[in-house]
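Apart from one protein chain that is not included, each protein chain of the complex appears where it belongs.
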Amino acid sequence: MITSASLADAVALLRQRRPLVHNLTSAVVANFTANALLSLGAAPVMAEGADEVALVAAAADALVINLGMLTPQRASAMRTAVAAASGAGRPWALDPVGVGAIAPRTEFARDLCRLRPAAIRGNASEILGLLGEGGGRGVDTTARSDTAVAAARQLARETGAVVAVTGAVDYVTDGARLISLHNGDPVMTRVTGMGCAATAIIGACLATDPAPLAGVAHALSIVGIAGEAAAQGASGPGSMQIAFLDALAALDTTRLRVEPPPG
Amino acid sequence: MITSASLADAVALLRQRRPLVHNLTSAVVANFTANALLSLGAAPVMAEGADEVALVAAAADALVINLGMLTPQRASAMRTAVAAASGAGRPWALDPVGVGAIAPRTEFARDLCRLRPAAIRGNASEILGLLGEGGGRGVDTTARSDTAVAAARQLARETGAVVAVTGAVDYVTDGARLISLHNGDPVMTRVTGMGCAATAIIGACLATDPAPLAGVAHALSIVGIAGEAAAQGASGPGSMQIAFLDALAALDTTRLRVEPPPG
Partner (left out) sequence: MITSASLADAVALLRQRRPLVHNLTSAVVANFTANALLSLGAAPVMAEGADEVALVAAAADALVINLGMLTPQRASAMRTAVAAASGAGRPWALDPVGVGAIAPRTEFARDLCRLRPAAIRGNASEILGLLGEGGGRGVDTTARSDTAVAAARQLARETGAVVAVTGAVDYVTDGARLISLHNGDPVMTRVTGMGCAATAIIGACLATDPAPLAGVAHALSIVGIAGEAAAQGASGPGSMQIAFLDALAALDTTRLRVEPPPG
């Protein structure tokens, strides 16, 4: 499916093209998301004002919709941005933060799923929540990623999106094919917005990778490999966050090794 | 009152239960607050949308209301969240950022104080400001913490809350008893949101500690001890912020020593 060589090509292409990625996201992760994109070599823009969101979405190379700290104002801006991005032929990615645990947000996320996202990435509780099959507590998952693989396949078939369930193992599916990814480090779960950064990087890869399934898998490999590299030098969650950004910037000097499944 | 042993038990209990702490707070400190809670071992959630805030507040184990960058929308969400948390029997903590210096915010904070917060934590200017006794400039205190001890006692008696005044020495009172805490480091005042993180950690401890007075004192001891540990390796306010998060995560491997009063 994807290989260390295809990943190196994807990273090189992303850096050459420097895609402009428009993010509608929460105040919790806005800074980390923008820095993750900048560190990797993409160009972030975070406009959310009602009078400018359509213009920015249409001008950007990809749109990322993150439901963290959703407000009615931002929800409205998200609908406008999705319409503008779709109208301009740009791919958009959905991060269903808190879906399953927070009922009105779940409803909104299901509505968005009908608007043809190119990719959806969540933890197991969020992906299950999008299908009405339970859900987590707060914004953390209460389930292992493998428990949501069947849901991810179904969601991919229903929406046409590539769907990713992230966790200790990441799964990526277009409904038919399934890729499992084994890079990463447990400390990543102690840094707020790591999943949100992953979805933003999916947005960047959707803009430059020719195939969405490979694009999403490349993006999650980037995050997992940078997370592994960062964990080696980090002394805890604080330094992990910073080392992760450094590792994203140093990706081209890192040995990009897509980790095979164990055993 | 509290001891190094009771603190170790409080930290162990918090990590075992992993309380879900709902924060309504400003964009300045949202990321640092969430990361402080995650690093310590609690689970943060930051929902503030009008249609989801009640649901999240009722589902969380504690609520933290931070008045930084207050807007009418967030003030309204705060009233809803406090009502929902109270209705569900959850404790809530108030951080009166800027109170005393900013008149309309002071009025709002006084209203909130009538809604039975379990804890209130501020600097000296903010605690004095809640009683109409002067106040700071901007969001920093212009007074030493000991100048607000009498005000803290009075506020505790009036509201039923445990009240904490933080500064070089921290004071915690339920109106009758008074605990003074001597951990900490001066560099902590150069990191934005350190007080806000302390109030969020108070929220986490209120959720798991059986007694509110001890819970607040344990929370401030955690912050002071992590601050001391962080200051040892930090080269300035930037690295202090990061080392503080690392130190929160490493608390169980640190010698937890509640610092006795000097002399």
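Per-chain residue numbering starts at 1, and chain names A and B are given in the order in which the chains are listed.
Everything below uses one rule, namely that a contact is a pair of C-beta atoms (placed from the backbone, for glycine too) under 8 Å apart; a residue touches a chain by one contact, two chains touch by 3 or more.
Owing to the predicted nature of the structure, the values given are computational and were not obtained by experimental measurement.
Q: For the full complex, which residue in B:Arg137, B:Arg177 or B:Arg257 touches the chain that was left out?
A: Checking each option in B:Arg137, B:Arg177 or B:Arg257, the one touching the absent chain turns out to be B:Arg137.
Q: Of B:Ala58, B:Met78, B:Ile225 or B:Ile242, which sits in contact with the chain we cannot see?
A: B:Ile242
Q: Among A:Ala12, A:Ala43 or A:Leu178, which residue is in contact with the omitted chain in the full complex?
A: Missing-chain contact among the listed residues: A:Ala43.
Q: Given the contact definition stated above, which residue among A:Leu13, A:Leu55, A:Ala88 or A:Ala211 touches the chain not shown here?
A: A:Leu55
Q: Among A:Ile2, A:Ala151, A:Met188 or A:Ala243, which one touches the chain that has been omitted from the display?
A: The missing chain is touched by A:Ala243.
Q: Since one chain has been left out of the picture, which residues of chain A touch it in the full complex?
A: Answer for chain A: residues 20, 22, 26-27, 30-31, 34-35, 38-39, 43-52, 55-56, 59-60, 73, 241-250 touch the chain left out.
Q: Give me the chain B residues in contact with the hidden chain, please.
A: 26-32, 68-72, 75, 98, 101-105, 137-140, 190-193, 234-239, 241-242
Criterion: only the chains that are shown with their structure count from here on.
Q: Cα centroid separation between chain A and chain B, in whole Å?
A: Roughly 32 Å, centre to centre.
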